[in-house]
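Every protein chain except one is present and positioned as in the full complex.
Up next, subunit A:
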Amino acid sequence: MKAETALLGTAGFAGFLVLCEAVPRTGILSEDYFPPVTRIADALVTELGDQAFWTALGDTLTGWALGLAIAVTAGILAGVLIAVTPYLREATASTIEFLRPIPSVALIPLAVLLYGTELQSVLLLVVYASFWQVLIQTLYGVQDVDPVADETARSYGLGTWARVRHVLWPTALPYIMTGVRLAAAVALILAVTAELVIGAPGLGRRIAVAQSSQAVPDMYALVVVTGVLGLLINVGARTVERRALAWHQSVRGEVAV
């Protein structure tokens, strides 16, 4: 069954590539704007040989990783604090619900005003977008602490810090992991968007430059790279999740007792 799924997946993807090669070549779509796959692949190979490409990739990853790290740290700390402090949750709920839906891209003008095309601009957008994902999940996670587990810990004399570490944290971790995985994907989108629109150094700006200089296959090659990055980030996040949550129902599956 698993081999069959893998085979179908590979075949489907191969079919997709053939389609992308054939459609522009038959002239249904203009080759100027939709170059065939082989030309995109050529452009990609050229890109990979270019030092500037690797610098751009490094810039994008720096913005992504730094922004994500700040958002995750702040989201977890704020989430735990809000969830465990009496009345704070109720007091902040309306504000969070107001701020959360604001699209991060709406802050682009602000980012430009504050930081121009510096890395900070990218960070502002990335952090704003991914912070809420982590915060909301942390809030849910902390709320999920089982009263029996907490009473057990209290009855054995575990203090506040020990209960945070041994009960609250493991309970909230599955939620937080989901939040981090979502945040990681959103962070990449925002990093590339910021570079593309603001012109901060990175893959996004390189895409914009390729577009304005009519290097269409290069533009596609860079888009492919961002897609691969997103894929790797998701696979990586899922792997970390499975390792860290081996004990959790969602990972362990059914156990015959």
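The rule is short, and it goes like this: a residue touches a chain if its C-beta (ideal position, glycine included) is under 8 Å from a C-beta of that chain, and two chains touch if they have at least 3 such contacts; residues count from 1.
Note that in this section contacts and distances are computed from a predicted model.
UniProt records the chain missing from this view under the protein name "ABC transporter ATP-binding protein", selected from "Molybdopterin dehydrogenase", "Sarcosine oxidase subunit delta", "ABC transporter ATP-binding protein" or "Serine/threonine protein kinase". The hidden chain makes contact, of the residues A:G27, A:G49, A:P101 or A:G157, with A:G157. If you put the missing chain back, the residues of subunit A touching it would be 146, 148-149, 151-152, 154-159, 162, 166-167, 170, 173, 247-248, 252, 255, 257.
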